[in-house]
Each structure stands twice: as structure tokens, then as C-alpha cells.
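What you see is the complex with one protein chain gone and the rest in place.
Here is chain A:
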Amino acid sequence: MMPQLSALSFRTKINCGIVLIVGLIAIPLAYLTWRAAAVSLQEETRKRGLVLSENLAMRISDPLLSMDLLRLKNMVDELDKVDDISYAFILDRQGSVLVHSFTGGFPVALTDVNAPRDGKPNIRLLDTGREFIDDFAAPVVIVGTPFGTARIGLSRTKAEAAADRLALMIVFYSAAAMVVALAPSTLFARRVTERINRLKLHAEEVVKGNLDPRAGPPALRPCSAILDCDKKLCPAYGDKNRRCWLTASPDQRGDGPESCRDCPVYREQKGDEIQDLAETFDVMAVSLKTHLDELRRTEQVLTRQERLLRTILDATPDLVCLLDENSRYLAVNRAFAAFLGQSSEAIVGTTDREVFPDDEGPDMHAQNRQVLAAGRPSHREVRLRRPGAPQWLHIVRVPVTDRAGRVIGLLRTARDVTQLKQFQEQLIQSQKMESIGKLAGGVAHEINTPLGVILGYAQLLQEDVPAGSQILTDLQTIEKQAKVCRKIVADLLGFSRQAESAKIEMCFNNSLMEAISLVRHALSLERIVIAADLDERMPIIYGDPEKLKQVWINLLSNASDALGSRGGTLLVRSRLFVDQQKVTAWFADTGPGISSENQSRIFDPFFTTKPVGQGTGLGLSVSFGIIKDHGGVIRVETPAPEGFFDALVTNGDNAPGTVFIIDLPLDHEETLGGPQLADLREA
């Protein structure tokens, strides 16, 4: 397959060009010369034929008059000896052939094909099938009287053969000239190709990054030596490797090479186009190297800055991302990627509708569009549903603009404020509890006095009525219910911390055991087993034994209620954490547990899941208040941590269970050793 023209080597192209040029000159020249020669020869042949025929006609006058056939025959035979004369013959005035030069008879068809016209010679082109012949018919006129005709045939084919030979000769010499021309052209092309190849190798070195080699030849003298120039600050000063018109400072070189035409340096050092190219190449390489160095330095700075920026972005726990004008992610930080559970690369290019759940993505996307459209920042808090607990994010969207002020994207930062929200809710709850406590305390305080009067009078009246009477029974009922009311009032006062507390040093375990022993019998009737696992170090705390006992009884009572009639196991555990200066108690049951929505409300006053009349909803809230008054913390975990009951025989009960955990501070330094870390599982 013939290679494409552009793929041919330079040397081949030059040789082809030479051949083409010589061919383009030689072939038309040969053709035109051949044509001109053919036309000229044809014209010459016609003239010659006319002269020959007229000469013959004149010469044969005498022998024709004397009918000297021998002389006539000699004359035509003489003509026939001429190379290009095909024939000659003579007709008398009647048109009879007198003599002819043919051998083997006279061709009869030849007689009438041509004749003189108006007494003058006539030329006719004959085609014999083998060649073309110019037939000349000259009249033999003697004193105005036609005596016959002299006919001569000149071969045009032979005449044209001469022209053909001429053309062939031109073609031959042209071919020879072409061959001769190819030798210097090959040498020339080789020289040029070598220089171009050197340039190519140089270019390859440049591509490889080696910008130091020089392609152009060094000058014998630098421009500063030629011009005796002492401007040492000029870049071209003393430089033999590069030409000053390419490297000199602008104020030295003026308008560039065009203005250097008359400079002796330019005249001395100027080379041909390839040398110009090589020298320009060198300058380009140097310039490229300078620019590359600058580029590398800039790249290093940029890389460091980018790394810093990335570090900042990735280190921040905030969810940071940059979106384009179509709300597609351009970049995200590590926290954002982790939040979505995808890699940064997977997120870039997507939109919120694709990476967020269906019930969140469209809203996020719409918010983005609003900011992009309005061009104003926005911030809002959103609540996202996540497994376990809802998550609150504070999202700030800032539009990003170009120099013209056109919005080209937005920067979005989101901060997890779930904990803050919880704190807010707790604060609100606390404030609410405080208000309720104050209200309840005030009410209880006001009710306490009349209630005491009611109780007192009820007890007094009992002394005045006979025993066994209906009135006494009613008074006893009044007294009993009044005492219930006083208990409620006392609880309310305790909840509002309006009740007096008497804190002393007390044994934590003893407090627990007292409460257990009080309820054990009653709970056993409900088929509830109480297991105690108390710290053997007998931790001492500073507290109100009665109130704490009330807390323990509340918790045990709650557990009993949770287990209900089907019974179960109740585990009470205590542990001392010396390093944390606290003692912890666990009250665990194997009941059905507390629903998640109720977990945050169980410590609220008057919150109860029991039927009306069976609970006041004050037990846990009072317990909360007592523990809080002791500087401790009470919290609930439901279901109970896995393995919590492993140490017990739970009769195959697989209920989730609930654990109340109470941390109370120690008020003195314990010297006893113990576990370093309180851990539920280890416990």
C-alpha cells in the first residue's frame, strides 16, 4: 500500500519534487517541441515538396517535349532515391502515366487523387493505410500550355518520425538531466534531513524534559565582542550559544530581527532558515525551562496551600461542601463524605437528590436552588431522621460569585446540633419542672395546714364516738384518706425541695438492703425474686437515709409494676468507683421495658402509664429530685444491656428488661481499691 504523502520522508519528497519539476518542464517541453518541430517539418515538407515538384515540372519540359522517356525515368528515379520521397511520376496532358518510380506496377488509384488547381501546384494528404503522404501535383506548363503533371509523394510519417526522434531525444536528455539532478538533490536533502533530524532529537530531549542541550551551532564571538559592548546586564552579553536578536533585552534589540538587518552581529551570525529554527528552538527551550521552573514553584505553593486547605476542611467536624450553579457537588470534605457514608469521589458530580434519602434530598435541593436564585446566604436548622435518634443539623448556605458578581455556586456548611438541641430540650424541661415544682410546692404548702386540721379533727372525733359505730368507721376512712393526701402533699413538697432533708454519713449497701427487706416479702407474693449483688466494700455516702430509701422503694415498686402478675427477677447491684469518687446502683428487671417515646418523659411529674387511681406519676419525678438533691444522676436504659442478667438464673425469661442506674457522689476520700472504670458490661 502506497504510503500517504505526508508520511513520506523529507528526502523522498525533495527527490520526488525534483523529478516532478524536471518532468513538468521536460514533458511539456518535449511535447511542445515535438509539436512545433512536427508543424515546422510539415511546413518545410510542403515547401520542399512544392519546390521539388515545380522543379521537376520545369526540368521535364524538354524531355517531355522530346518524349525522352529515359531522361524522364532518370529524373523520377533520382527523386525516388531521396529518403522521404515515397514516389514520383509524370503524367502527360491526357493524364497518362509516362514514367514512375514504383516497382511492380503503378498504383492506378494514385492517378486521379490529386491534380494541379488553376494551373498551380496542389497538395493533397494521402493515407495509404501504412503511412501518410503529402502528394504534390505540379503542372508542366510550356508557354502557357499545360503539357502534363509532375507528381511527387513526400512521406509525412517519415518527417514526423524525425520530430518523434527529436522529442524522444529531449525526453532522453531530460531523463539524463533528472538522474544527474537527483545526485545533488539527494546530497542536499541528506544534509537538510540530517539537520532536521538533529532538531528532532533535540525536540525529543525537550519532550523528555531535558531542556539543557543546544540545537544551534555556537558563534565564534558573542555580540558583545563584535560590538565592543559593555552592557553586562544584557541577557545576550557574552553568550555564544544564543543569538542576541532572540535573547537580548527589548531595549537592546528594538523591534526584533527586522531591525537587525544592518547590524554586523546579525550579518555575521545569521544562518539559513534551519539554523534560525534551531536557534529559536534553543531560546524557546530556555524560555520553557524558566517558565517550567516558575510553574513548579507555583505548583508547590499551590499544593501546600491546597493541602492546608484540605486539612482544615477535613479536620473540621462540620459538613462542608461546594456546589456548582446546577447544585452539583464540586468538592466535599471528609466529614461530609463520612456523614453520607460514601467516598468523596462518588459524591462529586451528584446532587442532593441522589445522595440524600427521598424524603430529604428534594427539599435540600430546593433550598440550594433558592439560594442560587436569590444570591443571598441562608441558614436554618433541619431535623433528619436517622437510625437510633433524630439528628439536627444547622445548615448555612453561602452563594459563591465570580468577579462579575454572577452566582456560580454555593458553599454549604452543616453542623451537627443534636446534642445542643437535647440540651435545649432538657433546659426547657428543667425550667418547666422548676415551675411545676414551685406551683406544686406552693399548693402543697397551702393545703398542708387545712389537711392537718382535717386529720386532727378526724382523730379527735374518733374519740367522741362509740366504738363499732358507723360514724367511727367513716371517721377512720376520713383519717386514712387524709393521711394519703398528706403523703401526696409531702411528696410534692419533697419534689419541690421544700421538704427538709437530713443528710448524714450512711452505708449505701445498708440503705439498699433495708429497702429490699421491706418489699421482699410483698414482692415474693407476686412471684418476683429480688437478687442483690452489692459491693463488698460497703461504700459510705453522705445522704438522707429516709429519702434514699424512698427512692429505692420507688424503683423496686416500679419494677414490680413493670413485671406485673407474671413475675420475674429483679436485680439490685451496687459498685464503688473510687477513682471517679462515686457509687453506682443498678435496679434491673426483666419486664417488657419502656418504649422509646416514653423514655424521655418517665421522670416528668404526673407522668404515668398506670390506670387512673393506681399511680400519681410522682414516684420517679420525686426520686429524680432526691437523687439530684444528693448531687447524683439517675437515668434509665431499656432494653437492658445484653448480658446484664447473665449472672442470674432468669427462668428463661427473654424480656428486654429495664435498668435504672443511679450515680451518687462520695463525700470523702475512699482508700479502698476497686475497678478503674465502671462499665455496665463488666459489671
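Rule of thumb we're sticking to: contacts are C-beta pairs under 8 Å (C-beta built on N, C-alpha and C of every residue); 3 or more make two chains touch, one makes a residue touch a chain; residues count from 1.
FYI, contacts and distances are computed from a predicted model.
Name of the non-displayed chain as stated in its UniProt record, restricted to "Phosphoribosylformylglycinamidine synthase subunit PurQ", "PhnD/SsuA/transferrin family substrate-binding protein", "Peptide ABC transporter permease" or "Multicomponent Na+:H+ antiporter subunit D": "PhnD/SsuA/transferrin family substrate-binding protein". Only one residue from A:Leu50, A:Leu79 or A:Leu110 touches the chain missing from this view: A:Leu110. Contact with the omitted chain, checked across A:Val51, A:Leu126, A:Leu330 or A:Ile553, is made by A:Leu126. Of the options A:Ile18, A:Leu56, A:Met75 or A:Leu98, the residue whose C-beta touches the omitted chain is A:Leu98. For chain A, the residues touching the chain absent from view are 28, 31-32, 35, 61-63, 65-68, 92, 94, 96-98, 100, 102, 104-110, 113-114, 124-129, 132-133, 142-143, 145.
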